[in-house]
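A single protein chain has been omitted from the complex, and every remaining protein chain is retained in its original position.
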Amino acid sequence: MDKLMALWTGSGLYNMDAGSLTMIVIGFLLLYLAIRKNFEPLLLVPIGFGGILANIPAAGLAYSAVEQLAHVGSAAQLDQLAAVLGTQFENYKQILDVYYSAPAAVKLTAEQLASDLNYNNGMLYNFYSVAIGSTVAPLLIFMGVGAMTDFGPLLANPRTLFLGAAAQFGIFATVLGAVGMSSLGWMDFSIEQAAAIGIIGGADGPTAIYVSSVLAPELLGAIAVAAYSYMALVPMIQPPIMKALTTEKERAIEMVQLRPVSKLEKIMFPLVLLVLVALLLPDAAPLLGMFCFGNLMRECGVVDRLSDTAQNALINTVTIFLGLSVGSKLVADKFLSTETLGILALGIVAFAIGTAAGVLMAKLMNKLSKTQINPLIGSAGVSAVPMAARVSNKVGLEANPHNFLLMHAMGPNVAGVIGSAVAAGVMIKYVSAIAG
Amino acid sequence: MDKLMALWTGSGLYNMDAGSLTMIVIGFLLLYLAIRKNFEPLLLVPIGFGGILANIPAAGLAYSAVEQLAHVGSAAQLDQLAAVLGTQFENYKQILDVYYSAPAAVKLTAEQLASDLNYNNGMLYNFYSVAIGSTVAPLLIFMGVGAMTDFGPLLANPRTLFLGAAAQFGIFATVLGAVGMSSLGWMDFSIEQAAAIGIIGGADGPTAIYVSSVLAPELLGAIAVAAYSYMALVPMIQPPIMKALTTEKERAIEMVQLRPVSKLEKIMFPLVLLVLVALLLPDAAPLLGMFCFGNLMRECGVVDRLSDTAQNALINTVTIFLGLSVGSKLVADKFLSTETLGILALGIVAFAIGTAAGVLMAKLMNKLSKTQINPLIGSAGVSAVPMAARVSNKVGLEANPHNFLLMHAMGPNVAGVIGSAVAAGVMIKYVSAIAG
Amino acid sequence: MDKLMALWTGSGLYNMDAGSLTMIVIGFLLLYLAIRKNFEPLLLVPIGFGGILANIPAAGLAYSAVEQLAHVGSAAQLDQLAAVLGTQFENYKQILDVYYSAPAAVKLTAEQLASDLNYNNGMLYNFYSVAIGSTVAPLLIFMGVGAMTDFGPLLANPRTLFLGAAAQFGIFATVLGAVGMSSLGWMDFSIEQAAAIGIIGGADGPTAIYVSSVLAPELLGAIAVAAYSYMALVPMIQPPIMKALTTEKERAIEMVQLRPVSKLEKIMFPLVLLVLVALLLPDAAPLLGMFCFGNLMRECGVVDRLSDTAQNALINTVTIFLGLSVGSKLVADKFLSTETLGILALGIVAFAIGTAAGVLMAKLMNKLSKTQINPLIGSAGVSAVPMAARVSNKVGLEANPHNFLLMHAMGPNVAGVIGSAVAAGVMIKYVSAIAG
Amino acid sequence: MSQEADLINEGLSLMMFGMGFVFVFLTVLVFATSLMSKITLALAPMAPEKATPNARPSVAPVASDPSSDPVLLSVINEAVRQHRARRQ
Amino acid sequence: MSQEADLINEGLSLMMFGMGFVFVFLTVLVFATSLMSKITLALAPMAPEKATPNARPSVAPVASDPSSDPVLLSVINEAVRQHRARRQ
Partner (left out) sequence: MSQEADLINEGLSLMMFGMGFVFVFLTVLVFATSLMSKITLALAPMAPEKATPNARPSVAPVASDPSSDPVLLSVINEAVRQHRARRQ
């Protein structure tokens, strides 16, 4: 009879609480958006599914062994844990806070205790540790993205890099917004958290995940969901801003055809970029280094096997684990907080400001130079490859049916990827300079 | 000269013993069955090869550093190990028993000693730890199987789920058999071990490996070999039972054509299953969660890249490591025991009982409903996808040459996969409720 | 303002030193050779790129957390580290030497300190630990190479195995050269290091990396670079030696066509080889075991899925990580030493001696047997598959335009792979017998 | 009670609970699936992707792997060869 | 100064330094790239692999419809023809 009880008291129905239920509904919502509305499905399907799994009551898939012990341990076990941590047990939040801030040696002892008491790491916790905790997954995604990126349009017109720079203004404006909210007492973001939230404005998934895994892992779930959702919303967010900031005549500007780019230039570009990163911003070396490596494999023409694997089997595998791992950060007691609402609000502002800054920069460049560029390609500087470039093209066609901006917009589009990785490096450097 | 001696005393010939030789022969037998007789070659080729590697004398590929130390350490080194473990050295079995049951902190100290004495983990031991010890490999296989599974036939006729339920009777009958053998004093199985042995009756490789890695890792080798071998033997085991329990007329029953199934139903099914798992049996969440995730990736139509990788590069890679890792559990001193014979005997009984239960359930359903089903498809409820469904089809054709049962049998066939994963969850829950 | 300073003092320009600059130039040189001169690009592109990344000043991508602490820690932090290691801090080299030779328990304490002080392992350090530190990457490459190797030509003419044996003389002569250099006081190689250097003469990348990761990880960078560079130079190194040791008439010898080889023979060969390894040289079991496993998957015909993945997605993925990991060993303070020059000098001598030994062995076999073989195929015994066999073919065609040696040279070519793996096993056995 | 009888009892109760739960779970799944199908078909009246009887052979991907069909392989190889030849 | 004002100051200075550095970096990259292109084209005068406007659509590898390409179609037809011939 007590086994029947165990089955019942161990069931999801018995243990369901409002938080878990809410998060499961959110998980299904993400799946709906991904599958029906085609919102960045490659990431949001695994993230949404991982979010549901993480919130299955009593399964504890997203918890480490110590977290499981803290959540479901008996009174005696919790006292043992408290003794190991040198404190008294009050509730699971308090004991976990002590654990998270304990020195590494104490953490190890707590882990050994949990292991001796037969607690194990949950599946999603393991995925997270291996894929994101080690930072390897976003870096491999970046390598794959590098191997898929054609820098031809950028090389044909390097000035478009300025557009990719301007659009990063969204990142830093958002940081300011986040610290502003904290100053007003609405939220309670540290400077690390503000920096991690800002990177949503980079409109670049792996960069956002990388930065928040380094600076603010506790916000990773909300940041990743915001980043990918808003990237999917680019076709709705950007056009009104683009139209508000440009005249009909500006939108109708036709651009001169791009010059052809030689194979050698394409091979040299990732190496030039690598050298600049090495000289100017070593903190961006992991991200941009892997990106340049992927691109070099693509262009050099002698390692097509490797490039092909980086673009297919490897990036797909990593994407599956990355998505599920991000999902593991959607557990109710971490995700359901006013901070998440703040992050979602700041994220969309970041996109809007980045878009505006890109368009305005293009108009400024037209003031300073004779070769006119269509300011609509400025919005592509936020990244969101290749969606933002397609938006530029579409809005351009509305103004002038002979105006094919796609290739011209690919320049600022990939420049935006570089720009936000540089911004990521600066923020990591800056914040660690404060901390150190 | 002493180097020549070292070469000789370190050779396999010098160190060969009857146990290792027997296991190497068994490894070759598995390879023969896999390659010549086509016995589940995707698993049995790596398992057989891994078994041979694991038993190469003096190579110690399947041992951890501490196990190597215990096997080949000098007297002084063994005394050090005993001191660390707080005991006196008698023989390697005794010292390892102490080690296995030591608390995690003591285990770490023993590992540090082995490292300081220049012992390393063997290759296969590492593979096992990463692939099976972490439970990730069976879960990824299940994800891949989910991505390969078409639930169309099941959705067209959901009643066939009852057949998949009934066939799990083989699992629980075998548990009873195992504890019975122990009660009679023939074997010495604990309830955990009995549960792990029973799962052979699920006729589902990754489920069997997952359950035994959680409940009885010491039996994993025998259980996996039994499960895959008997799955290969399904065309021989099942037909006599199916024919004995049915009349010629029953076998000739033609079934109405299956209704077409819409895309949306196929997308919704893994989500419905996931919700039920979440509500009713969180302990099955890792297995069935990954299975549903794989199936959702397959059906949702927006992440074909990921689904393709899950069905090919990823599952193939995992299969290689899973097979070699299972092979590492075929070391002589773990595998060669009367328990293995008991497991092999119980395993075939499990398959037979499961087959019979499925067929009888189909006959019972015919008694209770007007829509007649051919009882031959009941045997497909044991899983062994797609072999068991093909057997149903073949036996059906023998009775009636116009009787194409393949698609009808796919319903109970995939239902059996779900059924044994549910049974796995129940057993893990039940056994841990006893232990806790 | 101090943040601006931090940005500047943290930049690569500020921290650049002659050593890092030299190594970055060497990295670019390797990329040039790989991309423009087609020097083993699959490995040298990742190695060269990894070498550049490893030497980005202030990024510390190739350092562990403790190494980072030792390099850039504050005075107070370094004193803490020294206290943990039970010593006084003098400089980073001294403190790291103490750390490297500390017992495992002390190492763990130092790692915990570094973690508490917010130092993390660099990206390339992690890649190295997982891929090479665990020895898994070279073993998986070997499995993939096994799955790509056709032993048909060898089976048709097994005597060519003698050529593969003879060419390993290059390995052992180089060992002698290395200890000789040490005796003369030119270098300071231990017997482990000499053995690891010798394996360059095996002309087989993964074998060289495996052996040096086991015996002399500190030399791995130089050894891998030498091995792959000289393999690429085979078409320049070998022909003069081959011509010097043969007469025009010998080079014109036409060989009888190879007999057809049955499928069953091809399946049996990796198993025969495995049995011999198990009986005679267990220390070669990881390398040759994985090689035989790959070849069995290729030939058995029932696991084509697995064989295909082993030859493509899996080996490509592993190659990327292996290359970057080797690159991590090109950090200036490990690579820039007279020892590296010695290794480069010894490596080319090893290739030359191996080539000569193979050719002379072929001439000797012609003396002892009536069936004449063209001595040009002897040079293919060094491995460097399939480059060395192509060289044999080319030189043969120069002497006699009807002389197609390619398939005949494939026999000794793959025999050389086996030969150097056997030599690797012997050296590991021998050196550990000295140490133990 | 003896330890042996204990173990037997454990086995019996595991069998009853286990089989019972499996049936309960799959019965609930039958109803949930049927309900889901009804709702689904009501919401989006059948635009059948494919009739299941002719559907792809589900859990048997090996058969549809072109590399396991030698005839198919030769077709592919021929196509590749010709395409390459033509491009040069 | 209050802690809130501190945080705001940090935010402001991060914005200035950050945006500044991004612009400096990308400006240097513009010049470095232009220089590289000039040197490259001087050293190896244009053997253009492909004109970019017609280049493959970069980050979207999924596309490319075979049935719209007459060359491909003829390759396929040829392959199929040969395959049939061979089977007879």
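As written, the chains take the letters A, B, C, D and E, and residue 1 is the first residue of each chain.
By our rule, contacts are C-beta pairs under 8 Å (C-beta built on N, C-alpha and C of every residue); 3 or more make two chains touch, one makes a residue touch a chain.
Just so it is clear, the structure is predicted and the values come from calculations on it, not from any experiment.
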| item | value |
| --- | --- |
| Residue among C:P46, C:P138 or C:G164 that touches the chain left out of view | C:G164 |
| Full-complex contact with the absent chain, from C:A194, C:A352 or C:L376 | C:A194 |
| Touching the absent chain when the full complex is considered, from C:N312, C:S325 or C:N403 | C:N312 |
| Contacts of chain C with the absent chain, listed as residue ranges | 42, 145, 148-150, 152-156, 158-159, 161-162, 164-165, 168-169, 171-173, 175-176, 178-180, 182-183, 191, 194-195, 257-266, 268-269, 272-273, 275-276, 280-281, 311-312, 385-386, 407, 410, 414-415, 418-419, 422-423, 426-427, 430-431, 434 |
| Touching residues (missing chain, whole complex) on chain B | 3-4, 7 |
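Simple rule for what comes next: only the chains that are shown with their structure count from here on.
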| item | value |
| --- | --- |
| Chain located farthest away, centre of chain D as origin (C-alpha) | C |
| Copies chain C and chain B - interface residue numbers shared by over half, same or different | different |
| Comparison of A-D and A-C by number of C-beta pairs in contact, larger one | A-C |
| Multi-partner residues of chain A (each touching 2 or more other chains) | 3, 7, 280-281, 312-313, 426, 430, 434 |
| Sequence positions of chain E contacting 2 or more other chains | 17, 21 |
